[in-house]
Each structure stands twice: as C-alpha cells, then as structure tokens.
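Showing chain A:
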Amino acid sequence: MVASIVPQLVPAFYSLMYTTVLYGGLIVAFIGLIGIAMEKRDIQVLILTDIVGLAMLIIVAAVGTDLSEALILPGLVVELAEIMAISEILISHEMRKKDVHTSFTPIPLNIDMEIMTTAPNFIALLLIGYGVFLSGFTGGAVAGGGIVIYVLSRKVRGLPVVVLDGVGAISGISWCLWIIGFLFFFILPQYWLLSLFLAALGLLLKVASKIGLIGIMMREEYGRK
Partner candidate 1 sequence: MNLMAQILINVIIAFLAGSLLLGFHRKVMARVQLRPGPPIIQYLLHSLKFFFKETTFPKTASIPFYIGITVILAIIWVTGVIVGPVTKGSLMILFGIYAIHKIVEHNAGSSSGSPYGKLSCVRAVFSAAGELPLFAVIAVIFLLTGTMDISGIIAYQSIHGPLFFQLPLAVLMFFTLIVTKSPYSPFAITKGKEIISGFETEHFGMLRGYIMFSESIAWYILLWIFLTIFFGPISVVGYLIGMIVICIITGFINATTPMLNPNHSVMTQISIAVICTVGSIIMIII
Partner candidate 2 sequence: MEELYIMIYIIVFIVGSIAGLLLSYKKHMEPYIISEIDVLTLVFSIVGWFLLFNHGLINAIRSVILLTIAFFCIGLAIGRRPGYGRKETAIGILIAGIVWILTSGVLF
Partner candidate 3 sequence: MLIENLGGNLMGTIPLGDIVLYLNSLHIFLFVTILVFTALIAISRTETQVEAMFGSLDENKVSVGKKEFKQRRFLAIICGIATAGAMITGDLFNFTLFMALIGIVNIGIVSAVKHVDVLNSAYQYGLIAMMCGLPLFGGAAMILAATGTLSLFELAAIPASPMMIFGALVMLIGVCGESGIAPFFASKAEMFRTPGSPFILIIHLSSLFIIVRFVEILLIIL
C-alpha cells in the first residue's frame, strides 16, 4: 500500500519524457538568448529575459520529482523580484539621462470602467482569503495578486511613503518570524508543528506584502484622476 503511494524510482513517464522536455527547454532558452544577442534596445532585452526565465523553469521541472517542484516555486518568485528591481533601475537610469527639471509624474489616467468599481473588491477579497489559506510562496503570490488588484482598482492616488515603510516593516517582522520557525525545526524538533506554522505564515506575509508593494508602486501609473 505504502509503496504504491510513493515509488522507489522515478516513474517511467518522467524518465521517458526527460530528454524531450530538456531539449525543449534548451530550444526555448536558445531562442530567447539569441533574441537577446540580436536585440539592441534595453527594454526589449528585459522582456526577453522573461523567456529565458521560462526556459529555466522547463529545465528544472523536467526532473520530475518533488524536489524539482520545490526548486521551481521560489525560483519563480525570485525571477519576478529581479525583473522588478532591474526595471526600476532602467527607469531611474533613463530619468537621470533626461533633463532634471522636467516633471516625471505620470500622466493621470482618465478611464471609467464599470468592472473596476464593482468586481475588484470581491475578487481581491477572495484571492487574499484563498492565499492566506494556502500560505507559503504560492499563497503569498496569490494574496499578493489580490492586493495588487485591489490597490490598482481603488482611487488611491498619492499614497504616502509611510505606508510603504509600514509594509516593509511587516515583511521584515514576518521574515524574522519565519527564520525563528526554521531554526526551531533543528533546535527544538519536538515543536515542529509550531515551527511549521511560523514558517508558513511568515513566508506568506512576507511574499504577499512584498508583492502588494508592486501595487502601491503602480498606483501612480494607473491610479485614476
């Protein structure tokens, strides 16, 4: 019974498909990389690195074990974070290059979509609730998506810096929470349940708050007038 749940060796399907999938991943990576090699404009290269990241996911997933899935999960979130940081550097670089005296506040957007006034509250609530239930990286991403959409749809133009700092503080605290959880696993193994919850919820809070940050940064772009 037990042996049937988890096999000793990797199932035949994975080992049969491995070569195919790996080759596929290599092809995708090759296409993306050659595209980068041929591209000259900065922003285009940034978009193309996304493809390279996807190729990485394929190559890692091809192994087909629980470990490979555990390696994918954070990798995804990291990819996201790096794109975020680098795009920000690109923007600030271009701003520095231009004249300092021109105004850089985004052009206010004037759209009135029915869907944006009714749906987001519900969807965001649902997503956040579901994300909290899931916890961990996945939950963080889902809940973060909910927060983003909420912030995006509300009229929150001009949210103060303090809020950003607050979000940062939450994520810092949750980080500590979670490190404590991790250490508990090895120092006091008998409290594994407690450490499990510390870790899971810490990570959830951290990822969600960080992704929510994106929403706050977006509010200038899409916050309506």
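Worth a mention:
Quick note on the criterion: a contact is a pair of C-beta atoms (placed from the backbone, for glycine too) under 8 Å apart; a residue touches a chain by one contact, two chains touch by 3 or more; residues count from 1.
For anyone wondering why these and not others, all candidates are chains of the complex that A comes from, given by their letters.
In this text the structure is predicted, and so the values were computed from the model without any measurement.
Only one entry among 1, 2 or 3 touches chain A in this complex, and that entry is 3. Across the complex, candidate 3 is touched by residues 18, 22, 25, 29, 33, 36, 42, 45-46, 49, 52-53, 55-56, 59-60, 62-63, 67-68, 71, 75, 78-79, 81-83, 85-86, 88-90, 92-93, 96-97, 185-186 of chain A.
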